[in-house]
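The complex is shown incomplete by one protein chain, all other protein chains being positioned as in the whole.
Our next item is chain A:
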Amino acid sequence: MAFLLRRLAGVVPTLFGVVVAAFVLTRLLPGDPAVFFANSVTADAATIAAVRQKLGLDLPLWQQFLVYAGQLLRGDLGQSVGTGQPVATDLLRLLPASAELTLVAFALAILVAVPLGVAAALRPGSVIDHACRLLSTAGVSLPTFVSGLLLIYIFYYQLGTAPEPIGRIDPFAIPPPGITGFLLIDTLLAGDTEGFAAAARQIVLPAVTMALFALAPLARMTRASMLGVLGSEFIRTARANGLRRRKIIVSYALRNALLPIVTTLGMVFSNMLGANVLVERVFAWPGIGSYALDSLISLDYAPVQGFMLLMATIFVLVNLVIDLLYAVIDPRTGLFHA
């Protein structure tokens, strides 16, 4: 418990740094949002000044920051000029879409990469090892927008097996009652198997695109880590005691190989948060990535800052979870085991 509190306390300066960085970076963007939002090329100086004053952009930078920090302390992420909604409301509305996509892709990547890496490590130089290498190389070298478009071209345009790559659900379908915001779960909760199938069909291509991107580091790390552990002395002891192959691989080798794999998982997940922005664009996925990109283009400061803060928070939380996982896997950290 003390460990948890200490780690959470350590999050505070990190988040403060993110707030400052997000604020400064958005102010460094070229262009004048007041001109943009005055919404007319003919707007005169007085109109622009009025908009600027309304947005609070006439104040000195440090006062703007204090105002922003004050808002944050009250839990207010600001107002999006683009959607006219509070940023917090927008983010909460859009986050489930992104989270669903990322988690599905993440699960897909783990389910493929870890067994593949283990199989490759058990038979180095075999066909499966080369397949692992090929898939990993393809995964890292293809940017997500290319692999995404490629998948759309093959499965939607050529084969027609995939649905139209626009959004999470057929535009004419009735969305299930929003309980968790995750369509795959909400449809099941509503007993709507047809809706579930539809949602699943929609998510396959973007999830595969993202999983491809996450596959490579995971599979490589699993292979390397397993190879290292399989050569260690306690595996030889296990063999010398006649333990079954399955037992040796799963409870002796893989559990010991997990530490670097879990580290990589954390990094991959964080990278996926960033990759989200592009994938959502390609598949017209209504998530926070698209939202942030739109806001960025229209110089809407508050949503961009809110997005960066949200991402940083998720990133920090993921790292916290990774640290806790370490403690569960490895008794030598001495956190859970007396």
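Things worth noting here:
As a working rule, a contact is a pair of C-beta atoms (placed from the backbone, for glycine too) under 8 Å apart; a residue touches a chain by one contact, two chains touch by 3 or more; residues count from 1.
Simple rule for what comes next: contacts and distances are computed from a predicted model.
The chain not displayed here is annotated in its UniProt record as "ABC transporter ATP-binding protein", chosen from "NADH-quinone oxidoreductase subunit M", "Circularly permuted type 2 ATP-grasp protein", "ABC transporter ATP-binding protein" or "Transglutaminase family protein".
The hidden chain makes contact, of the residues A:A45, A:L73 or A:A240, with A:A240. Screening A:T102, A:Q202 or A:N256 for touch with the missing chain picks out A:N256. For chain A, the residues touching the chain absent from view are 2-3, 6, 232-234, 236-244, 247, 251-252, 255-256, 329-335, 337-338.
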